[in-house]
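In this view, the complex is presented without one of its protein chains, the others remaining in place.
We just call them A and B in the order they show up, numbering each chain from 1.
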Amino acid sequence: MTARQEQHYVCISCPIGCPLRLVHEGDQIIEVEGQECNRGAKYARQEFTDPRRTFSTTVPITGAVYGRLPVKLSAPVPRQAIPAAMAAIRLLSAEAPVRLGQVLLRDVAGVAGVDVVACRTMDRVMITPSDDPSSAT
Amino acid sequence: MFGRMNRRYDVVVVGGGPAGLAAALGALDSGVSRVLVVEREPEAGGILRQCIHAGFGLHHFREELTGPEYAERFVTQVMDRDIDVAPHSYVTGLAVDSSGHRLVRVLSERGGLATVECRSVVLAMGCRERTRGAVRIPGTRPAGIFTAGLAQKLLNLDGYLPGRRAVILGSGDIGLIMARRLTLEGCKVEGVFELMPYSNGLTRNVVQCLDDYGIPLHLSTTVTRIHGRDRIEAVTVAPVDETGRPDAARAWDVPCDTLLLSIGLIPENELSESLGIALDVVTGGPKVDSTLATSLPGVFACGNVLHVHDLVDFVTEEALRAGRFAGEHARQIRRPRDAIALVPGANVRYCLPHTLSADRPHTVYMRAKTRMSPCILRVGNLLERRLRFVVPAEMIHLTIQPELLERFYEDRLQIDLLPVDGGGVP
Partner (left out) sequence: MYDVAIIGGGVVGCAIARELSRYHLRTVLLERLAEVGFGTTKTNSGIIHAGQQTTPGTLKGLLEVRGNAMFDQLQRELGFGFRRCGELVVAASAEELASLERMKADGEAKGVPGLEMWDAQRLRREEPNLSLHLVGALFAPSAGVINPYEFAFALAECAVQNGVELRVEQEVESIALRDGGGFRIHATVPSGPGAVQAGLGAVKAGPGEDSVAGVDVEARFIINAAGVHADKVAALVGADDFIIRPRRGEEYLLDRRLEGIVTRLIFPVPTPASKGILIIPTFDGTLMVGPTAHDQDDRFDVPTTTEGSEEVFATVRRLCPSLDARATIAEFAGLRAVSDTGDFIIGPSRVPGFFHVAGIQSPGLTASPAIAVHVVELVGRAGLPLVEHDQFNPHVAPPARFATQSHEVRQALVEADPRFGRLVCRCELVTEAEVHQAVDHGARTLDGVKFRTRAGMGRCQGGFCTTRVMQILSRRLGVPFHEVTKRGAGSWLVIPMAEDREAAMTEAGGMSAGDTTAGAGEEAPCSDA
């Protein structure tokens, strides 16, 4: 028989931030308490069974108005996969033009269905402000 | 059209960030056709372009977007609807000619110092960050001290890390988000230090940006000294008492090569001030009536230049309204003057707009001074609403219907946030 244990979370569903206590025996959730609404229980269960996160970062881009293209994950990945996802994105680069939503990498870190997508359109610019000929000497 | 600037417009919008873009769309919706957005950056979109994290649009679009995605939705609409956008351009002043037209002075490389004539102006310049001087941290003046927003720009637009070992002062959302961002990029974040006994950021940001990455949050603690000759080498941090005074006996040093300051935002009102527009000392932004008109006729304000918002969705809502009213003004539609002053009462730091009329619904924005949970929101003797909580970091919004004001004959309406266990208006 597995001993009864508990996990503590702070609910992020709304700004109240209810302190949640989840009681479990092994993988079996016994109860969740501390929440002021149903979303708290749901959040704690998700955190306990399969905590997922998403993040945004940038990749280098050439030929655009700035040197970085913002990218995001199309869906959350298991929290443990973040370092691998980040490492994979670090190897990417892009060349303008890029369209909003364009997929730069499929199934990032081996997570099926989670892609790395461009968060904005970046047109190709011929002269960027930083190498404006009028300023060169 | 992007890059086009004529000499005559109905409405000129100063600033092409989320407020300016929505104001331009609002103006067009009101029936005017000639709208110009003046933007100092090479492209429109404003600060959202560097806010690459998700969390935008939950109210306005009912989905979670990153900053650049949210911005692009508005940039696309502005482009589709033939609004002129002048990039690399800066408004240096504003005058009124004898026929009542506003003359906007626009400085740009291509157009020189041009004068643009219009009927209405919308101020949408956003806000700027408080700096080291504002919090007066003693010590040396080395390189490596950045406001969080500048570091965010360097990182997310230009591709440069501010350093390899950072301390963050201030736990507002920008500070929390930068903590995660720097960590992901390989910069070690030694800790986030917050003067107040609570974080000024959203709970989900504390959880997802700090807790997830094991970054310590030190509440009631502040940076008391900066060390380092050429580049910052360490900071001294110390716990503070209830009055905010540091306890030197319990201070310790944190080695670092970077200090990020995330210590608050201030509406960017140099232009407004130079025009003699009346400002609210609490918000730092202009005083506005229920049409978001400032004390200078034909000049409107919205977004962070009016008051610092925590959600861009509300900036959009406010700016769409400001744009519509600016457009109506340009079409010579005049409304009667507001008859009711809206004033902050118990536990209300500020409320906007400063005046109301009884002829139409109004959206009122306000901020609490301190946390209260639960609490009663009371609008004069007209309305009471129970709120589960109020916190200073979360703006409260409320719609006041005209029916409510039908039989309100006073000239002053006070808003209070009261504890639930009774207690009248003080």
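By our rule, a residue touches a chain if its C-beta (ideal position, glycine included) is under 8 Å from a C-beta of that chain, and two chains touch if they have at least 3 such contacts.
What you see is a predicted model, and the numbers here were worked out from it, not measured in a lab.
Enquirer: For the chain that's not shown, point to the residue among A:C14, A:V32 or A:A109 touching it.
Expert: Within the whole complex, the residue contacting the unshown chain is A:A109.
Enquirer: Specify the residue from the set B:A143, B:V282 or B:A341 that touches the hidden chain.
Expert: Selected residue, touching the omitted chain: B:A143.
Enquirer: Considering the complete complex, identify which of B:G45, B:P162, B:G201 or B:P344 is in touch with the unshown chain.
Expert: B:P162
Enquirer: Contacts of chain B with the missing chain: which residues?
Expert: 40, 88, 90, 92-93, 105, 107-113, 128-129, 131-134, 136, 138-144, 147, 149-150, 153-155, 158-164, 183-186, 211-214, 224-231, 233, 257, 270
Quick note on the criterion: only the chains that are shown with their structure count from here on.
Enquirer: Take the average of all CA coordinates in chain A, do the same for chain B, and state the distance between these two points in whole angstrom.
Expert: It comes to 25 Å between the two C-alpha centres.
Enquirer: Could you list, by residue number, the parts of chain B that touch chain A in their complex?
Expert: 42-43, 49, 52-54, 66-69, 71-72, 88, 109, 155-159, 180-181, 184-185, 202-204, 206-208, 211-212, 373, 388-389, 391, 393-394
Enquirer: Going by the contact rule set out above, which residues of chain A touch chain B in the complex?
Expert: 9-13, 15-17, 36, 53-58, 60, 65-68, 70, 72, 79, 82, 86, 100, 119-121, 129, 134
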